[in-house]
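A single protein chain has been omitted from the complex, and every remaining protein chain is retained in its original position.
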Amino acid sequence: MNTESKEVLLEVRNLQIEGFSEDRWHQIVKGVDFTLHRGEVLGLIGESGAGKSTIGVAAMGYAKPGCRINGGSIKFDGIDLVTASDEQKRILRGSRIAYVAQSAAASFNPAHKLIDQFSESLLEHGLGSREQAYADAKALYARIRMPDPDRIGFRYPHQVSGGQLQRAMTAMALSCRPDLIIFDEPTTALDVTTQIEVLATIRDIVEQFNTAAIYITHDLAVVAQMADRIKVLRHGESVEESATRTMLSHPREEYTKSLWAVRSFRKTVAAPQLEPIALVKISDITATYARGGQAVLSEVDFEIHRGETVAVVGESGSGKSTTARVITGLLRPEKGEIVFDGEVLPADYRNRSLHQLQQVQMIYQRPDTAINPRHKIRDILGRPLSLYLGLRGSAREQRLIELMEMIEMNPKQFLDRLPDELSGGQKQRICIARALAANPSFIICDEVTSALDQLVAEGILRLLDQLQQELNLAYMFITHDLATVKAIADRVVVMLQGRIVDQGPTNEIFSPPYHEYTELLLSSVPEMDPDWMDRILAERASKMGMAAADN
Amino acid sequence: MNNIIRMLIQRISLGILTLFVVSLIIFLGVSMLPGDAAQAILGQAATPDTVAALRKQLGLDLPAHIRYLTWLGNILQGDWGTSIGNGREIGEVIGVRFANTIFLATFAACIAIPLALTLGILAALYRNSFFDRTVNVLTLSSISTPEFFVAYILILLVSVKAGWLPSLSNIRADTTFVEHLEKTILPALVLTLVSVAYMMRMTRAAIINLLSQSYIEMAALKGVRKHKIITRHALPNAWAPIVNVVVLNLAYLVVGVVVVEVVFVYPGLGQLLVDAVQRRDMPVVQACCLIFAVTYVLLNLIADVLSILTNPRLLHPK
Partner (left out) sequence: MNDPSIQSSTGPSFEVSKTRQLVRVLLQAPLSAKIGLFIIFVYIFVALFAPLIAPFGESELVGRKYQVWDDEFLLGTDNLGRDMLTRIIYGARNTVGIAVITTVFAFVTGGVCGIIAAVVGGWLDQLLSRVVDVLMAIPSLIFSMLLLSIFGTSVISLILIIGTLDATRVFRISRAVSLNVVVMDFIEAAKLRGEKLAWISVREILPNIAAPLAAEFGLRFCFVFLTISALSFLGLGIQPPTADWGSMVRDTADLITFEDYTPLIPAAAIMILTIGVNFVVDWFLHKTSGLKDEY
């Protein structure tokens, strides 16, 4: 990280941007200031809706469709981008200011090769010939450790993996050696183990070419690795800004402190007293999607007791969600069975009794698609009440009010609303209430906090913990986020490619000696320490060095 | 490349299968009629014996699948059967009629396609401008108009009042190419008016969808000039939807000719079909329906094949 402040490159004063929705213009960005020097990296963090992306592209003088800049000034090297002509802005874009988008897959044209899209800016701005561009591309691909750097550029976007595309996009941004690169959540869609590679690449590049950068993300640990200075945004306004180490050790504002504090939530009861016999026994499950096809689950075997939270953790493709599908009866296993409360559950949910269906409830990742947008809250919660418990009339009404109180939401205010009128966190609470309405003993939580902002997620975790205390519920918590696991799990099951590679009590799994894959996972999760990435990379390099020396 | 070839073979096989199924439907439909061809030919006064004899002679007493295969075999060899109405070989007439219809449809397509594509692309590029909104209203009105309405208005204004063009398009064997063109201008215009409207709206929708893709925005953020964004980024991905629109519209034209041919008394396949249906001349109905259906299926097949060939993801597999 280059911390030598040189000349001022970008000066943003009182930036105001409005957006058009529901037939009106709303102010999205309400007067933001910041200054960026050459070679400096500024991290913009905030929850969704804070305006980070909007401000990020505004640094190029660009407003996304449906938005317009309606105040303030954006001076890039002396040129005010708010008043500049379209041609002036076009000349700057790609050559002196570059953009790396969140989704590489959508940002590359499927009809052209990667290397041609790399060369495009260079040729368009007349900064070099095609041969020079091709040579530069190959050199850059090699530098950022892409596989087969001389030939990979001649592939089409859909022929390479997500992580490679993201790196290719970063290389593309560098093609004209810009003064400033804007990184818009570049690693959000990637697995943890791929993420660290891409982060390392970005940081190397920024240092080697002395490029200034704006790094936009909602992940605090990531921004701690990448930025020299951090600016916290909320609802389109700046909350706080200071140098990274200062902000991490001494945050000033309440809001900033609350963001940091999220990762310190821990369960109220460290180790619950458990019944001897497990409530749910997942017994030696092997499953495939098509007969004779590849196994998506192999010999998966673990237990969950009442009052216990078992976290099933792994990356995408590990089989965690598939296990949930087998438990709920949506996928028939080839071998093995699910034993619930002493009896074997029919493999197909259609063969299960109402009582069996009632006992196992599921809460989904995305509250937007988990509840029917055309049903009132009252009906969403009421259906399980009438179906499973046969409640009618005033008894039903009474129970609805109780459920709303359990999820800490005002019944009078919310029961007659439609889901559109609720926020993400509120909708997820409704999903929890819906699961509770059935009076279950076992709830599967499938990535229930992954789509929520940090603060809201913490609220959900606390609520789930509290409910577990009161009702002695068993939870199976599926997640890829190790911080969440440390916060709420009693036992952990680590999965990789359909198999369990490690399982045991939380504190055992997360302290040495580690299973190899667990170690990889743990070490890939960014921590709030700014030196974390350097340490990890150094450790890995020395391990590879030792391995090479052994040969 | 294997992937593409496999998909093409699949799609073409499906097309051929569809053709067989379509011919089967047409054949079966007609054989479900109460009474039969022999009765129809001899009329009500014929004795049962005479009818039975004719039936045997025509091969109508054979089981259905043999009759189907015979019928199909005959057609593939060029024998389309005999018209009940005038006893003539259908094959003599149908070729000429089909050629006339194709002439009309092609003439209309030559005007309609370039016009529609241009208007559609312009409307998409200048979305929500006055131009776009006007064109939107005009095309909505146009697709709401029955062809015969447009036809009669044109006849009234151009033919009867102004006398510029003839209102009847009676082509004969000795009509020259230029005369042919002159006589088909009006019917071609009618066809154009309605099909341009459909094509233009579909093109506009496809282009707008294309322009909202992230990689278009990315190109702008790289500083690429606007016209280059259109030609280098939008166009290569626009072929697939545009080709689709064009071919599907050709398929529409094939059907739209029917009404137009009747209004202008144009000796095409559509008019032949309408006459035959009115007279219940089933062999002719069968033959005409078969040709129309085959053309339609083939055009759809071409649309799908071109769609596969212009898809960049398929052209360069993993």
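Each chain gets a letter, A and B, in the order it is written, and its residues are counted from 1.
Rule of thumb we're sticking to: contacts are C-beta pairs under 8 Å (C-beta built on N, C-alpha and C of every residue); 3 or more make two chains touch, one makes a residue touch a chain.
Just so we're clear, the structure is a prediction, and the values are computed from it rather than from any experiment.
Per the touch definition above, the residue from A:Leu330, A:Val344 or A:Ala395 contacting the chain not shown is A:Leu330. Of the options B:Ile75, B:Ile155, B:Met200 or B:Ala303, the residue whose C-beta touches the omitted chain is B:Ile155. Checked against the full complex, the one of A:Pro373, A:Gly504 or A:Gly545 touching the unshown chain is A:Pro373.
Within the set A:Met409, A:Leu471, A:Val501 or A:Leu522, the residue that contacts the chain not displayed is A:Met409. When the omitted chain is restored, the residue from B:Ile111, B:Leu125, B:Ile143 or B:Leu306 that touches it is B:Ile143. In the full complex, chain A makes contact with the omitted chain through residues 20-21, 65-66, 68, 258, 261, 328-330, 349, 352, 354, 357, 362, 364-366, 369-375, 383-384, 387, 408-409, 413-414, 417, 421-426, 429, 434, 455-456, 458-460, 462.
Counting the whole complex, the residues of chain B in touch with the unshown chain are 18, 21-22, 25-26, 29-30, 32-33, 127-128, 136-137, 140-141, 143-149, 152-153, 155-156, 160-161, 167, 251, 254-255, 258-259, 262-263, 273-274, 276-278, 280, 282, 285, 289, 292-293, 296-297, 300.
We take it that only the chains that are shown with their structure count from here on.
Partner chain A is touched in their complex by these residues of chain B: 212-215, 217-225, 228, 232-233, 236-237, 312-313, 316-318. Taken together, the chain A residues at the contact with chain B in this complex read 57, 60, 62, 64-65, 90-95, 98-99, 101, 103, 106-112, 120-121, 124-125, 155-156, 158-159, 172.
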